[in-house]
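Pasting a structure here, questions to come.
Note that one protein chain of the assembly has been removed; the remaining protein chains are unaltered in position.
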Amino acid sequence: MQDLLTRFQPLEIRGHARGGQGMVTAFEILAKSICRSGNYFVQSFPFFGVERTGAPVVGFIRISKTPILNRSNIYKPHLVVVFDEGLISQVNVFEGLNPEGSILINTNRSAENFSTNAKNIFTLHATGISLKYGLGSKALPIVNAAMMGAVTKVIGGSLENLIQDIEKYVPSKPKENGFSAKESYHVVKWLESTKEIIPSVRKTTGNGNSTVPLVPSWNKPMTANKTGSWRVFRPVYEEKNAPCTMNCPAGTDVRKFIKQVSERDFESAWQTIQEHNPFPSICGRVCPHFCQQNCNRKGFDGGVNIGAIERFVGDYGIINTPDVKPIQYAEKIAVVGAGPAGLTAALRLRKQGYSVTVYEASDFAGGMMQTCIPLFRLPEEILSQEIHLIQKQGVKIVCRKKVNVEELKDQYNAILVSIGLQKSSKMNITNEEFCTDGLQFLRDVKYKHNLSEYKHKKIAVIGGGNTAIDVARTLLRLGAVPVIYYRRTEKEMPAIREEIEEAKEEGIAMEFLTAPVAVEKEKSSFVVTQTMTNVSGEIEKEKLKSLKMIRMTQGKKDESGRFSSYPLAGTEYSVYPDRIITAIGQKPDAYVFGREIDRNEILNNQGLLSTNPVILCCGDLAGGGTITEAIGSGNKAATRTHKLLRSENNVPVSTNNGKQNDWVKPEKINFNYYSFAKRNENPKQHLYNYLNDFREIAGKLLQPEIVDESNRCLHCGDCFDCGNCYNYCPDAAISFNGKKTLKINYDYCKGCGICVIECPCGYISFKKEEGERDGEVETGLKPVCTVIRN
Amino acid sequence: MTEVQPIQVIKGNTAAAVAAKLCRVKYIPAYPITPQTTIIEEIASMIAKKEMDANMVNMESEHSVFSAALGSSMTGARTFTATSGQGLFYAHEVLHAIAHFRQPIVICNVGRPSIPWNIWADQSDSLSQRDTGWLQFYGESSQEILDSIIQGYKIAEKLSLPVMVVSDAFYQSHTSENVNVPEQELVDSYLPQRKISENTIQVESPKSFGGLVPPEIYDRFNKLHWEAMNIAEEETIQAGKEFSKIFGREYGAVEAVNINQNTKTILVALSTITTTIRGVLAKYPEVGLLKIRLFRPFPVISITEIMKSVSPECRMITIDRNYMGEKEGCVHQEMKRALYGKNFPIYDVYAGVGGKDVPPETIERIINFDFGQNVDPVWIDI
Partner (left out) sequence: MTNNFYIEQEMMYSGSLGCRGCGWSMMVRYISDIFGEDTVYVVPACCFSIIAGPYPMNALKNNIVHSLFAASAATASGVRAGLDAQGKNKTQVVVLAGDGGTFDIGLQALSGAAVRNENIVYICNNNGAYMNTGIQSSSATPMGAVTTTEPSVHFKKNNPKDLMAIIKAHQVPYSATASLAFLEDYRMKLQMAKKHYGFRFLMVDGICPPGHKIEPEDAIKVARLAVNSNAFPLFEIVEGKNKINHRPENPIPVTEYLRLQGRFKHLFSTNGNRDNRNSEILEDIQRNVDERWIELGGNIFNI
């Protein structure tokens, strides 16, 4: 195709753009550059309207070898330049186009998408190019340099001159504008339409048909003007994940139940929790509250006390009598170990319609919750009531029965192993047999064994986890003087932060960056009476002399994100406790498998040891280590068992595991809309004397406080009908018709984005329009045959 | 129909104020300026004495006066004000707005010129506003000022156009003379209450008044105004006829005195000068007077009709009490336009500019002036 400059005399160009896209400037610069390129007479002029950023504007260029003797607008252009394809549906950009004429459109779509009466269709993604060079704002990319480059190519002008003129005349960013023009010059695409061209006839004006009123006054609603096509970015209502929910290993929809509590609908809140967690009363007390760890309110005025709310809801629902679901399936399921994971899995499967029996080796169901959580953290009746609720829903629990999978294989189609980690790990130091196992100690206390022998004794507690803290606090209540020794710093302690704080408040001494090296013994005439630790007779005449420790120093961060530590040579020292209790980690009792089993085997198979029958491990055995993780693991195991039994598929189910990190971050929260409100802390029992006092330390919050606390929820990522988007929309483009009915009218939304920024909870996303605005994409008429050239 | 009506001796400015009262004007935004001031003082006094039921407000400028008048009139309230010279110049912007908002406001302008400082009779203020889209009446007597204001509302409200009634400073504004002040009932029968129409502001049918109009549409509003202006002369004549039926005094767009086929000279004049000319005519049977009462739109139809009987040798002498920055004065320009295609010899005389007195002797000097071949206007008495 010949260049337009050679084909048409004079050459007439009409541009359609939006206020703010820089068309008027672009046409001025183009005229200058064309004039310089070939001694042309040029005219460049806008139709000066009420230019608003975004509103349609028109501009003209006339180019001739002879003086131009016409000062009127251009009605029969040879080239129409469309700076924003959205205009095509708003303005008749093709009006009067010369039958041999061309059109240049800024679009990221290909030319075939446009039904036009143009012989030649040129396309260029000028918006993309402009944004790439940082021209204009994201709401209004200034595409004029790109369009100048493309026009220069289409008409056959000089790129060199254009770039010189751009650099000389653009108000800012001359280099970037030059690059943008250059790139556009080279990438503009050409499509020649071979369909028959129907000439577009110019609409005549002034035919006098429409009359105006005597007094200049009018009242056609402004809604005739659809401003939706001004939009470059589109606000979209989109529910996002909340950190609390995402962080809950049990998978509880935390945000939802808090909202229900704030609406005083405690029953629904209890049901919401029950969907994932049958132990809200317990978790409300002893869970480390993963949900609170990333609460967006933390950095503002303190995270929401979700634990207290959960505890309240749990206690509220504990008297419920849930329905017993009918048995639907023939398959029978055994669960070995009545800890939180096993009981959760059992309840899920029972509710699904399976017959489930739980076998528990010890006297009572509850696992670690039963044996190892001290009474001052979890009163007995709470545990028994929540377990009772599970039983009420049809789960059979058989206690004092130690089973292994071999003996169950024949009777059951699926065996879930959730025996936990009941055996303590060893420190592997000399004379370790003089140490007492922390878990065993806690069990002893629970079963009221040997309570008096600790009175006035100095006890070394080794470890930094919850067990260590529980042991120390229990010792305190038995009248002992516990000292915690931990090999890293306080920051690295894996125990629940509040527990550590409470322990410190109770006056428990802690030494950090120190580790045991050896236990030293001495001959003694006293008989050690540690009957429960199976101490052999040979050492009965020997007694603990001292504990040899070594100072540690902080190393690099390890995989868990904690600082590692290593010993400092020559810093050994001794301490002289009366007893040593270790709490440094646990391992499973292999009896259940009938063979020694490497825990990695379990972990590597994601707990699945066999599919026929299904043998699936869950709870601490399969990873985790806290009650909530165990519950989550139980949920997953149940779902997986169901799928395996129903042969749906063998794919492990992924639920919220808190690792996706895909939740609303504090920077998406507009804190201006939340007023400062102090966190409601659980009241604490401050005892003068802890001796033999196992009453619950953390008191409960009362209903008004709980509702108040739930009202502190930021509703991260979930609309709570605050009205901000509606209130702040400058274009009245948002409608509201009662709860959760907000709707954006994209016919009018200009995409200013105020609603996005002013949404308190990050519920509104701002997304780039991709040339598919409402009612703008023209379909139907397409060129019959097309030749694509570049 | 003619009844005996009370004769009072009042000033021209009082006549204007009384006319406003008789027209039952509701709102008078006002700003003092010599020689208009006594009009608003009279109105204020009548309101204070409860003789008049209206709201007169002291504004901060004539720009505001006319803007307030515009706002009031748009609601449908009958609105009046008065001003002079600089005041009218200052309100120039608003005059356009009032005319093109098609508001039937009537004002009385007591003419005075601009710089150098001068407060005396001159028509350059109102005549320089002839293109603002207002009807202009030039009154000769206190009676005519009063009657013209009453007729002004009749015409204005019929055509939806504003009317400016112009009187001469001091020679008329401050001259007490016999005025037949009509009874209120008669005025009421001639001028009923202003109609509230779809063109006024009504809460029930909200509209946007006067926003931006694009080029494709704008001329249509002008054309509507033009159509109204085109019939204004006929409406003036019609309003005058109706007026005479009730009040017995006759008015047209122009008045011809002693114009016939024997007339050798016709003096064309406005306002008080015409009275003096009337007096001089007795001595000059071959001289006639063409009094232009309606100056805007210029009464071309009436003039054409009158000039039909006049012999083509008859001299036309226009008397301009205004200087407009053009060689010829305003009256001369307009007369030439009205006489286009006729071959009457036409001369222009600047007389009475800046309040210079125009006694009968000056009129006689004009009549007797030998224009010879000189086509340039003559500054008389300089």
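Labels for the chains are A and B, by order of writing; each one numbers its residues from 1.
Convention: a residue touches a chain if its C-beta (ideal position, glycine included) is under 8 Å from a C-beta of that chain, and two chains touch if they have at least 3 such contacts.
Worth saying up front: this structure is predicted, and the values here are computed from it rather than measured.
One chain isn't shown here. Among A:498, A:731 or A:769, which residue touches it?
Hidden-chain contact among the options goes to A:731.
At which residues does chain B meet the chain that is not included here?
Answer for chain B: residues 26-27, 29, 54-55, 57-61, 63-65, 67-77, 79, 93-94, 97, 196, 201-203, 206-214, 217 touch the chain left out.
In the complete complex, the non-displayed chain touches which residues of chain A?
19-20, 50, 52-55, 137-140, 212, 216, 218-227, 230, 672-675, 720-724, 726-733, 736, 745, 747-748, 750-754, 756-758, 760, 766
As a working rule, only the chains that are shown with their structure count from here on.
Rounded to the nearest whole Å, what is the centre-to-centre distance of chain A and chain B, using the mean of the C-alpha atoms as each centre?
Their C-alpha centroids are separated by 80 Å.
Write out the stretch or stretches of chain B touching chain A in their complex.
Within the complex, chain B touches chain A at residues 74, 100-103, 160, 198-200, 205-214, 216-217, 219-221, 224.
Any idea which chain A residues touch chain B in the complex?
Contacts found on chain A: 49-50, 205-206, 208, 211-219.
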